[in-house]
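Structure provided below as structure tokens; questions to follow.
Yeah, one chain of the complex is gone here, protein chain that is, but the others are all in their spots.
Labels A and B are assigned to the chains in the order they are written; within every chain, residues are numbered from 1.
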Amino acid sequence: MGEASALTTYFNEMYQSDTVRLPYARLEDWTRSMPAELRQMKQAEAESLFRRIGITFAVYGEGGDPDRLIPFDMFPRVFTNAEWTRLERGIKQRARALNAFLLDVYGRGEIVRAGRIPARLVYQNDAYEKAVAGIVPPKGVYSHIVGIDLVRTGPDEFFVLEDNCRTPSGVSYMLENREIMMRMFPELFRENRIEPVDRYPDLLRRTLASVAPPKCNSEPTIVILTPGHFNSAYYEHSFLADLMGVELVEGQDLFVEGEFVWMRTTEGPRKVDVIYRRIDDAYIDPLCFRPDSMLGVPGLMDVYRSGGVSICSAPGAGVADDKAVYTFVPEMIRFYLGEEPILQNVPTWQCAKADDCKYVLENLGELVVKEVHGSGGYGMLVGPKSTAEQIAGFADRIKADPGNYIAQPTLALSTVPTFVEQGIAPRHVDLRPYCLVGERIELVPGGLTRVALKEGSLVVNSSQGGGVKDTWVLAE
Amino acid sequence: MLSRTADNLYWIARYMERAETTARLLEVGARIALLPSSGHGYRSEWDSLLQASGTALGFAHKYGDPVQRNIESYMFFDRDNVSSVASCLFRARENARIVRTALTTQVWDAINTAYQELRELERKPRSELELSRLTEWTMRHSAMVRGAIDATLLRNDGWDFLNLGYHLERADNTARLMDVKYYVLLPRVEFVGSGLDNYQWTTLLRAMSAHRAFHWAYGGEVTARKIAHFLILNPQCPRSLISCAYGTNEHLHRLARGYGRSTEAQSMARNMLAELQDGTVEAVFDEGMHEFLTRFILETGRLGHLVHEAYLSGDVR
Partner (left out) sequence: MILSVDHRTVYRYTLPVRGIVQSHRLTPSIFDGQKVLDWSVEVSDGQKGGGFRDGAGDWVQAWTVTGPVSEVIVSVRGKVETIDLTGLLRGHKETIPREAYLNATAPTEVDAALAELAAAAEGATDRLDAAHRLCAAVSEAINYEPGVTAAHTTAAEALALGEGVCQDHAHALIAIARRNDLPARYVSGYLHASGDGEPHEAAHAWAEVWIEGLGWIGFDPANGCCPDERYIRLGSGLDAQDAAPIRGISRGSAAEILDVTVAVQAVQQ
């Protein structure tokens, strides 16, 4: 997969030539004071902690132990308070604009009428749900948890790689990585003043409670809806349910009767008001969407649409995080908020446009090409690291279905020191913060830093050799 | 509590208890096989064991002749055998994983550790594994899980469902083990009271880790009547049917009080306990021990069904 060209220079978040950047100042000694044996011991300790606590992701059907660990790198990634303040403003701005967009395209569609985004891109999008057109969810929020993937290329250069408006995963790693680091290196937390992230579950619960449906007139009952324990993110679902003190339910635990959704308990049916679902739209209600779905709750959408229950994220939210729609997010920010975007998009060429497509085909060797609906680092071409043959093959695929592809320049992702066999070495990272949108917009200072553990690799996905790090924001 | 969560907790307990029973059954088999052949060969005893655990057909299909080594593999490791120790532990752990958050770290740790160790055992060459080590291993882990539950779990309705699972499974298993000894193992009626008969009863007591307790409580010769009293009617014996009935009643009573609602399960459990409280060894033998045990196993099954209907199915109104 993608590897960095030897000629490019990358922004190292800790070292700049010979000096250590400020946020990492105290980590220099820490690294030095840790001999290889101690480090290996600590690493083993961390791993056994993860296994014992059960923070694994499950992979069934490949043989062997289904419980896998995402490699955890103990070297933290650090932001100064000033750096974070700017990121936070940018992330919140984006989350607001994405929600304004969703409310608009399921309502009057002003942005389309104003000609700022092509109608077909929105209304012919697979993620556009005709079934929720005209529905205004509580507080007008469609996407309650917005995961924004960011990369950094310089001291002040951050780019948004993609938005995740449906059900971004990984937040349990943000919380657990911190927990493990605090257990293993309490001295680091005494020496550095690090903003805590453990308010997240409480903020999430409050966010969900704040979007209780109109027909709910008491303290709302919240549940997390999971596809089940075979799902790779099941651990995260149960972890969040536990931290919020809410039930973790499967479709079979819920049923619709009269105007409401109920859960099956040992004491009889109990009304459910807010569902934080970790199931895709297509599966949540066989009566409204895929009739063959066994995961969902028949009749759920009618209850939702008549105001008997809230679903988070709201069905249809996916139309805002499509890779083709992504290009228009800066436009959304200007249109709905009347502001200039604080965080930049990665320049993107849409092969659906003839001019862009021509440029992409002529410059395939320098670009990264992605499928519009792809994810997980699959189905992409990293030009600088591909053979002429691979490039020619991909060119044919693009020509056959241009609308399915976008292209971006190969970004010089920043690096953070990472423990490797020989000591520490720079490895490329990205960042996913989790923005909560309800009555208020909240962001805990931190996120999930994913790191490409393979030397030179730019692909941070856990399915392709990526690991995770604790992410620190220093207090002022 | 979510009905499915209650169901998972209930089944964690049932599978843990069942794993233990399978290990105990294996131990009975191994000990009886040590006895010099009394004219019918040890093979048929192993066969009887398979019959008793309801797995004879599956075994024959896979392995053919009941050779001890194969039986050990089948009853301990084989995932195709739903009541093997491995199958039970695997499913107990799977149920635990689903309701991970309804358990304490200690309980999860105990179950998960058993599972992780089992996976290591599975990788070892079979020749390195003595049967006694495997059965002891099972009892140790079973006790650790039980201990973690008793020591750390909140005494809420989840605790009641776990305990209901334990008591119902144990009642069923004790009755079955007795029935195996009484009905299956002893080849002919003229052996009753013989050395073989006594040896088998003693073995059964041993397998239940109860032979010393038995001697303290009764002394003298081991007889079918004393054993029947001990394992059926004596509330001092932790595995006796009456102890299980007390346990079932206690936890059903707690549920009824907590939920402010009594169900058919409570009435049936009360009746079963009353019968045992009023029962005598004579009455058991008058009915016929096998007949009595068969009836008890059926009633326990019915009670399990009522518990399911009342709490676990999710159809409660």
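Rule of thumb we're sticking to: a contact is a pair of C-beta atoms (placed from the backbone, for glycine too) under 8 Å apart; a residue touches a chain by one contact, two chains touch by 3 or more.
The structure displayed is predicted, hence computed values, not measured ones.
Enquirer: Any idea which chains on screen the missing one touches?
Expert: Taken over the complete structure, the missing chain's partners among displayed chains are A.
Enquirer: I'm checking contacts with the chain that's been left out. Which of A:Ala233, A:Val272 or A:Cys288 qualifies?
Expert: Residue touching the absent chain, from the options given: A:Cys288.
Enquirer: Taking the full complex into account, find the residue in A:Pro196, A:Gly299 or A:Gly403 that is in contact with the omitted chain.
Expert: A:Gly299
Enquirer: Sort through A:Glu257, A:Glu366 or A:Glu439 and give me the one touching the missing partner chain.
Expert: Of the candidates A:Glu257, A:Glu366 or A:Glu439, A:Glu257 is in touch with the missing chain.
Enquirer: So which of A:Val78, A:Val132 or A:Val197 would be touching the chain we can't see?
Expert: Final answer for the missing-chain contact: A:Val132.
Enquirer: For subunit A, enumerate the residues touching the unshown chain of the complex.
Expert: 106-109, 112, 119-120, 122-124, 128, 130-135, 255-259, 286-288, 291, 298-299, 301-303, 305-308
Definition applied: only the chains that are shown with their structure count from here on.
Enquirer: Report the residues of subunit A in contact with subunit B in the complex, numbered from low to high.
Expert: By the definition above, subunit A touches subunit B via 52-54, 65, 229, 234-235, 238-239, 241-242, 247-250, 252-253, 263-269.
Enquirer: In the complex formed with subunit A, which residues of subunit B make contact?
Expert: 1-6, 94, 97-98, 100-101, 105, 108-109, 112, 119, 157, 161, 255, 259, 261, 311-312, 314-317
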